[in-house]
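What you see is the complex with one protein chain gone and the rest in place.
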Amino acid sequence: MKKFSELIYSYEVEDKLAISKRESHTPKIEAPKEVKAGEAFSVRIYIQGHPNTLQHSFRWIELYVYEEGREFNPIFVARAELTPEISEQEATFKVKLNKSGGIYAVAYCNLHGVWENRQEIKIT
Amino acid sequence: MKKFSELIYSYEVEDKLAISKRESHTPKIEAPKEVKAGEAFSVRIYIQGHPNTLQHSFRWIELYVYEEGREFNPIFVARAELTPEISEQEATFKVKLNKSGGIYAVAYCNLHGVWENRQEIKIT
Amino acid sequence: MKKFSELIYSYEVEDKLAISKRESHTPKIEAPKEVKAGEAFSVRIYIQGHPNTLQHSFRWIELYVYEEGREFNPIFVARAELTPEISEQEATFKVKLNKSGGIYAVAYCNLHGVWENRQEIKIT
Partner (left out) sequence: MKKFSELIYSYEVEDKLAISKRESHTPKIEAPKEVKAGEAFSVRIYIQGHPNTLQHSFRWIELYVYEEGREFNPIFVARAELTPEISEQEATFKVKLNKSGGIYAVAYCNLHGVWENRQEIKIT
């Protein structure tokens, strides 16, 4: 039996079937590349070109943070539970960081599993 | 023993102690008053003037919808779980409605309980 | 527009339509009536006689606590997000209390709204 971590998809997947899903399943991140320490900034995570029906949708979206130099990463920041059809497949959170590192978006499609994406952030 | 619904605070509370908390605890709603049917719009729910520490913060924020003429309301739309200090006490969701009614914001402070607010929305 | 709290159903509802739903929608609580302070005990919350399909099911179940003498109640204890068909409509949590009061079960059916139930607990 595989580890759970081996089941998480990212844009870099090599399996053909998963490659056909990666454009519509990899969560997109809208966030600054550089921010001042302790200054609040928005992180928008969204899914593009994906159905949003009861039968097939992203049920939740999560945001984690990676801090350079921290012994154990990641830090859980926020999670949005969504409702098919009525809520779009996106969420915007506001975050304050004190150390450089990065942010992770993790999202779950009820038919095609758990997908992640990431973006580095420099704290100045 | 009171009903759970009797424990939910809103800006209209009459108890003196709760009145002293209502400015910093009633979730604020930023959303249009009128939108076209089926057109996605943003709903930002936020807390203002409240601590955001491990000891005292809003742990989660929820969004519900009320549809005029529906037999059973509300409809659960989205929920944001938050992390003290690192995530600000707010969340922005995107929503599509087809019928007039309203939206509810519900939020939980670990020291001062469950607070709600509401706003009517007209669908044209 | 009604307050959010006015939309929460309980077994005591007086509306005829809601009365017809109360047996299958009021969450049931399985918990001791009396426990020792600081001693962990199980709380099982379950729904009985209700469909469990993608189209119609309880999407989540929550557990809150009421502490006698506390200025602001309730305290959020735990929440279970469920998946139709694959997870049954129930959750069991383990809890430690230090003061007498009660527990609340709150659960959401995607078609028939938010339902609550409650049970007093004496701490000895």
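Letters A, B and C mark the chains as written, and numbering starts fresh at 1 in each.
What we mean here is this: a contact is a pair of C-beta atoms (placed from the backbone, for glycine too) under 8 Å apart; a residue touches a chain by one contact, two chains touch by 3 or more.
None of these values were measured; they are calculated from a predicted model.
From the set C:71, C:85 or C:120, the residue in touch with the chain omitted from the display is C:85, counting the whole complex. The chain that is not drawn here is touched, among residues A:28, A:44, A:59 or A:96, by A:59. For chain A, the residues in touch with the chain missing from this view are 1-10, 12, 17-18, 21, 59-60, 64, 66, 71-76, 102, 104, 106, 108, 110-114, 116, 118, 120.
In the full complex, chain C touches the omitted chain through residues 40, 42, 44, 63, 65, 75-83, 85-88, 90-97.
Residues of chain B that touch the chain left out of view are 54-55, 81, 83, 110.
The rule is simple: only the chains that are shown with their structure count from here on.
Centre-to-centre separation of chain B and chain C, using mean CA positions: 20 Å.
Here the spacing of chain A and chain B, counted between their Cα centres, is 24 Å. Listed for chain C are residues 110, each touching two or more other chains.
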